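One protein chain is absent from this view; the other protein chains keep their places.
Our next item is subunit A:
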Amino acid sequence: MKNTWWKALSVVLLLYVAVAGLLMPVPRLAILNESIRNLYFHVPMWFGMTFILIASVYYSVRYLRNPAPELDIRAHESARIGILMGCVGLATGSIWAKYTWGAWWTNDPKLNGAAIAMLIYGAYLVLRSSFTDEQQRARISAIYNIFAFATAMPLFYILPRLTDSLHPGAGGNPAFARYDLDSDMRLVFYPAVIGWTLLAFWLAQLASRVSLLKLKVYEKQLA
């Protein structure tokens, strides 16, 4: 039980975020008002998703260098958790948008970019399920995973910056960035990012353990 400190840290940080995020004072900004508290839940999802997808790509690259089933399972489970975080991010953003903009979805480059990136990763899952041979599935989905990462990341971080957007942080809307994010909010925001990211890694680890165990049981049955 030596390596459990970061799990405990994750739990502590997220408890702190849940309490402090809802109770601490927040700056009064036009349009945003109290809904700015969504910053502690919506934005860290995307951070967590990015980190877990980077981990997934890392495992995929390692798989291509050294084809071990364990690496494939880790890459797959990390990508799945990344997709989960992305979906939760879309959902929290959508609920927030309903109360702030008055619509569940708007035709905005940031929103559309995120949705398309989710489609790209959805295709990853479809691709995985259309192979019968395990080694081929592992190799080809690793290739696609790297390719998907290279095309999905511009959707999040480059393309939306080229156009004006309703989304906070762009086009003159009250932003969470720099001067708008006062020191009170930083006290909660940074722990939130770390906490949710750690939670994502924890989930991925648990999911890969389950898959590895299933693989072992399956191999035993064969033997």
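One rule holds for everything that comes next: contacts are C-beta pairs under 8 Å (C-beta built on N, C-alpha and C of every residue); 3 or more make two chains touch, one makes a residue touch a chain; residues count from 1.
The rule is short, and it goes like this: contacts and distances are computed from a predicted model.
Choosing from "Cytochrome C biogenesis protein CcmB", "Ferritin-like domain-containing protein", "Simple sugar transport system ATP-binding protein" or "Outer membrane cobalamin receptor protein", the protein name stored in UniProt for the chain missing from the display reads "Cytochrome C biogenesis protein CcmB". For the chain missing from the display, the contacting residue among A:N66, A:T132 or A:Q221 is A:T132, taking the whole complex into account.
Screening A:I54, A:A103, A:A123 or A:L187 for touch with the missing chain picks out A:A123. Not every partner is drawn; the one left out touches subunit A at residues 64, 109, 113, 116-117, 119-120, 122-123, 126-127, 130-132, 135-136, 139-140, 142-144, 146-148, 150-151, 154-155, 158-159, 162.
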